[in-house]
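Excluded from the complex is one protein chain; the other protein chains are retained at their positions.
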Amino acid sequence: MEIVKTDIAIIGAGGAGLRAAIAAAQDPTVKIALISKVYPMRSHTCAAEGGAAGAFSKDDSFELHFRDTVSGGDWLCDQDVVEYFVERAPKELIELEHEGCPWSRLPSGEVCLRNFGGMKVPRTWFAADRSGFHILHTLYQASVEFKNIQRLDEHFAVELLEDNGKACGVLTYDLLNGVFRAVLARAVIIASGGAAQAYQFTTNATIVTGDGMALAFRHGVPLRDMEFIQYHPTGLPGSGLLITEAARGEGGVLLNKDGYRYLQDYDLGKETPLGSPKRNTMELGPRDRLSQAFWHEQKKGRTISSPMGDVVHLDLRHIGAEKLRERLPQICELAKTYVGVDPAKAPIPVRPVVHYTMGGIETNIRTETRLPGLYAAGECASIGLHGANRLGSNSLTEILVFGHVAGDEATKFAKNADDIDEKHLTEAAEHIADSLFTRLTSGKCDDSVAAVRKEMAETMEQNVGIYREEKAMTSAVEALRKLQERYQALRLTDTNGRVFNYELVHLLELGYTLDVAECIAKSALERKESRGSHQRLDGPDGAWTHRDDTNFLKHTLAFYKKDATPEIQYSDVVITKSAPAKRVYGSDADEAKQEGGANS
Amino acid sequence: MSDSIKIFSVLRYRPETDDAPHFEDFEVHWLPEHSILDGLNYIRDNLAPDLSYRSSCRMAICGSCAMVINNVPRLACKTFIRDYENSAKITIEPLENFPIERDLVTDISDMIDKLESVHPYIVPRKDIPADAPSLQTPQQLARYQQFSHCIQCGCCYAACPQYKLNKDFIGPAALTMLYRCNHDTRDTNQEERTAIMSQTKGLWRCTSVGYCTDVCPKLVDPAAAIQLGKEESAQDYVLRLFKKKK
Partner (left out) sequence: METHRKSYVRPVRATWWTARKEYILYMIREATAVLALWVGVELMAMCLAAVLSADPQAWILSLLSHPVTLTLNILALLAVAYHTYTWYKIFPKGLRIFTSRDPANTHLIPAPLLTASLYFVTIVASVIILCALTFS
């Protein structure tokens, strides 16, 4: 067994993983092994477009950012986490600027801030509409400077190694050499991203399969708040590719088949003049509400039929070609390339698609999980920042703030940790590796990874979507259990291949995604209320169509049960400054403000 | 599935069993919106589960799926089957000028090493306040912004005949990255990078073929970065001569 000995092993080299590595590497005596199944610049952080939020302008404050985030999360956020986050957000963004991130600028040379959904003040730092790309590349380039970061590129995480109840490393598969490699460490950070590939239509890359979530889950760490799946209101039909919220921040509007700005019918305020978007109103409302509005329009038959399904129109023509070129160049190219539309001349067809996993590996405010030595940061984690619905541009900042924390905390733990029992761990790793390959290359199977994955994704899309009902979710839970059984019977067709055996990778990824999908479906079934992005149509006399703070102001915890549906428990939400109130947007928000309303 | 069928002729190679790569033909059912990547996914899901290729984002921003399609280095996710109606078959080969590891997967570590060797990180001035961003006007940003769009896909290395003939050549993407860093007003490390690009294996291997710019999927124009770099390198050389004479 090939062995790498290190202090901190990080699974995932996207924004959070790189930020954690850079934080840990500040101490030159600390060794870091950065493990990723793709080269770091391929990580999905690169696809984020809109920007990263941090309170910075004179009209803004930590308090305002806090309140926007907590109400955006429909009061399911852990407020101590939100407070910590908003206070450190600008600092991280400034640090990135010093490291060379090409933030877009005002003529004065200052950083430009843009409006984003659900935010009362513009606080989103952006780099054209390639913010995630530039953040990722800045972090990657900065990480190259540190000699104590050892990169294990194209190494697939197969299993967490545990010893004496502590996380002690990761068993990986080195795709280039076609061998297993055990990374023995004193602390492990999971920064492996979300799990939107559980669904059929998603903005996400095909590598976003919930790997780290499933690994932690199988080792007894619960996945928290998995039912909260964010549908981004404006994805391209068919491919699901992302058209950034920034398009609406710059003034883009949503039209139904009658050319009507339908959002005004859904408690998002009055129609705002073209080209003058108003914060927290209409198209700048939060993502869950906009996606839900689409669903209702579709039910009323007011969406536009297209060869790739029902859509609405995102109209950017009034923004003008020049401003589009400056602020939204990438989405102009995406629209032209993938749907043949020039946004300066025609509206872009869009529809809600799955985009982000609010839930994830349960951690405390210090990114610690229940398994000593195991940390998690970024989209794979549920630290309590987003609650029931994430505000756009909070997650690019999340990876910086909590990636940093994870790096610091893991370093502290690693320095105080006992020596690793190398022999014992190596034997365990060898055993796992041997039995895995033996199992997967023994016997044949008529079923296929593609078939099981397709059914999983269709099941989730149809039964655990924007609006949910008991019958549909129950059938999803049952269907997923059966798919898990089918999964156990799957075998590799190529039994000789070792180098770049992507068939093995996809098979293992499917197993991870199925575990996560079961958590999503079961958690959704058990939450008998509507909150944020989890909306129900059922309940006795429609009881579950409303928010129920009495019974459900709590986090869902999904625990692994061998060969069975996950077990659901609950934990408390941390409320500090902001008592749960009604979530209001548009003119309701203005009225509430005038009355000195309680919510924000 | 659809009635439209296209033959994909894919260069395959299994190191464990093959001595050399060989073409294998697949009948791909496709729809008008499908990319080459969609076609490869179809092959993998229906015809050959062991076909190996890199892919991720599907939107030409991650740089994973660079390969040679009908003799042109391109991104598979941004190349559409409908544009090959006049071809009887579409030939799919791994990125040129890199060793083939398996099927369409090449070893791009040489390019990665070169990108990392040019000190691709901004070294800020020591006197900037830690609690405020530095100023940079839109024009200052525009001086290097285009060159920062490189997704490190490798198409330019596949296109470059100098890289084909001389593997010590630092290459288009690395030189572009170098230029990007040197022209960021916040950076203070131009001297070290200028020395790197001025080596023989730096800019001076480039003979302005220009095919790198033709194939770049993000319109970065590496040939321009190198051309500008050559001018700077020459100026720097002359200035140093004068400094030495003093």
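Before moving on, here are some points about what is shown:
Which chain is which? They are A and B, in the order written, and residues in each are numbered from 1.
Simple rule for what comes next: a residue touches a chain if its C-beta (ideal position, glycine included) is under 8 Å from a C-beta of that chain, and two chains touch if they have at least 3 such contacts.
If you're wondering where the values come from, they're calculated on a predicted model, not measured in any experiment.
One chain is not depicted; across the entire complex it touches A, B.
For the options B:33, B:96, B:116 or B:187, the residue in contact with the chain missing from this view is B:96.
Within the full complex, the residue among A:176, A:255 or A:365 touching the omitted chain is A:176. Where chain A meets the chain that is not shown, the touching residues are 2, 107-109, 176-179, 326, 498-499.
Where chain B meets the chain that is not shown, the touching residues are 13, 15-16, 20-21, 71, 96, 99-101, 107, 137-143, 161, 164-165, 207-211, 214, 221, 223-224, 227-228, 230-231.
The working rule: only the chains that are shown with their structure count from here on.
Note on chain placement: the centre of chain A and the centre of chain B lie 28 Å apart, centres being C-alpha means.
If you check the complex, the residues on chain B that touch chain A are 14-17, 33, 44-46, 49-64, 78, 101-103, 105, 107-108, 112, 116, 119-122, 124, 128, 130-138, 140-141, 144-145, 148-149, 151-152, 181, 184, 186-187. Across the interface of their complex, chain B is touched by residues 38-39, 41-44, 46-47, 91, 93-94, 97-100, 102-111, 128, 130, 133-134, 137, 141-142, 144-145, 153, 176, 178, 205-207, 238-239, 241-242, 308, 330, 334, 337-338, 448-450, 492-494, 496-503 of chain A.
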